[in-house]
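The complex is shown incomplete by one protein chain, all other protein chains being positioned as in the whole.
When the chains are written out, they are named A and B in that same order, and each has its own residue count from 1.
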Amino acid sequence: MSFVSRGFHGRRRSDADPSRVPPGQYVTQDFPVLSAGPTPHPSLATWTLSLVGELDEERAWTWEQFRALPSEEITVDIHCVTKWSKLDTVWRGVSVDTLLEGLDTAAEHVIQYSDGGYTTNVPLEDVTGGKAWVVYEYDGEPLDPEHGGPARMLVPHLYFWKSAKWLRGLRLQTTDEPGFWETNGYNNYGDPWKEQRYWGD
Amino acid sequence: MEGAALLGRLIWQLAQVVNVSPETPRVKTVVFDVPAWPGHRSGQHVDVRLTAEDGYQVERSYSIASAPNATHVELTVERLDDGEVSPYLTDELRPGDRIELRGPVGGYFVWEPGLRGPVLLVGGGSGIVPLMAMIRERAAADDDVDMRLVFSSRGWDDVIYRDELEHLAGNGLTVVHTLTRSQPAGWAGYARRVDAEMLAEVGPAAGDRPLIYVCGPTPFVESVATALVGLGHEAYRIKTERFGPTGG
Partner (left out) sequence: MDQLMLDGNGVAGLLQEVFAVEMTTAVGTCAACSAVEPLGAVHVFRSAGVVLRCPHCDHVLAKIVKRGGQACVDLGGFRALATTARV
């Protein structure tokens, strides 16, 4: 291991319940902002959220239509592959199950795509059954652009790069398509409890 | 270790603290002895790595404040209240402590005596650090090139290297302060954020094709660079070093 600097602790919390902290993670009180590109600022007047691909019928919602969908408050722990975890984060959003309600699909994979070009892939079964949401509020306030507002994906059981910020759509596919980070050394699935950070983990 | 540095591959070295001294209420200079230090160029920086006992590790970059001819490597660090690393460097480190450091790095944001002037340096807060290395090297080399510093600080007590800058001004070095939040009684200098008007009044004309170095928080650098381009300075002669939202 590297040289240990006397008296250095950083700003982590050390009082978290260890059973809630995946291997190799450190709990933070902050909400670090990490970004692969400049923060987009789409106009809500023209914003849409789309469901496309392997579906009997494609769907799209305007901001008003999206906000009119049934939503719920969710409290979850989130884990970033850069090693910070944040416990008990509170969001409000629409379950992906709600978005897919009534739709027939043979798809097994979902590609999340965002303003700015970011993509990430998840198995369909990892975003259904109450495991994922499209969220628009954090901690009771509208989601900050730097944290992915107006709306982002929330898939808390996987590393947080699998929750795309600035979400604009979900593309359902029968084939998998590794996304922005999956094609550059990160794990295709990303389970923090199995410490699946990198390709081959 | 020296062989590895010559090949260009960076290695982490242990640097030992020689001294920690205050510059302003929130800023300290830490002086390091770095055994295998290969020398540096003004404007370069180092990466610092801290590891806690449980393996938790963070890295940050800090510009080198000392001129190349100095005997030790000096870093000037602003303590950010919610920083991960800066409070450790300013409040915890004692002479004899060691930290991991690698460098020098950076070949883009550098200056050396002998380059044709004029030179314009624009610094915001702790953005003065790499510019100070340039100013110190210019003085040590007795270079009289037209070098002008526009330095933005919150208040008079926040001006890093205040006395040294006053001492070095002259012989072609112009130092202009702007104090953005509070000014001492009787202050007749600039009292606002750096803008195009100030840069036009103080800086060399675009037609003189100065070498320009801008350093500080990202929003500061963006605003100054935009103003300079608006005044007609060529973008490729403006070198920037952004410190991120706050710096570290």
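Convention: contacts are C-beta pairs under 8 Å (C-beta built on N, C-alpha and C of every residue); 3 or more make two chains touch, one makes a residue touch a chain.
Nothing here was measured: the structure is a model prediction, and the numbers come from that model.
Asks: Considering the whole complex, which of A:Gly37, A:Gly129 or A:Pro142 touches the chain not shown?
Replies: A:Gly37
Asks: Touch as defined at the start, partner being the missing chain; which of A:Val81, A:Val110 or A:Val134 qualifies?
Replies: A:Val81
Asks: Using the touch definition up top, pick the residue from B:Arg102, B:Arg154 or B:Arg209 that touches the left-out chain.
Replies: B:Arg102
Asks: Determine and list the chain B residues touching the chain excluded from the picture.
Replies: 7-10, 45-47, 61, 102-103, 105-109, 217-219, 222, 239-245
Asks: I need the residue numbers on chain A that touch the omitted chain, in ascending order.
Replies: 33-39, 80-82, 116-117, 146, 161, 180-181, 183-186, 197-199
Going forward, only the chains that are shown with their structure count from here on.
Asks: With centres defined as the mean C-alpha position, give me the chain A-chain B separation in Å.
Replies: Computed value for the inter-centroid distance: 38 Å.
Asks: Spell out the part of chain B that touches chain A in their complex, as residue ranges.
Replies: 12, 14, 49-53, 55-58, 82, 84, 88, 92, 97-100
Asks: Quick one: in the complex, what on chain A touches chain B?
Replies: Touching chain B from chain A are residues 1-12, 26, 30, 83.
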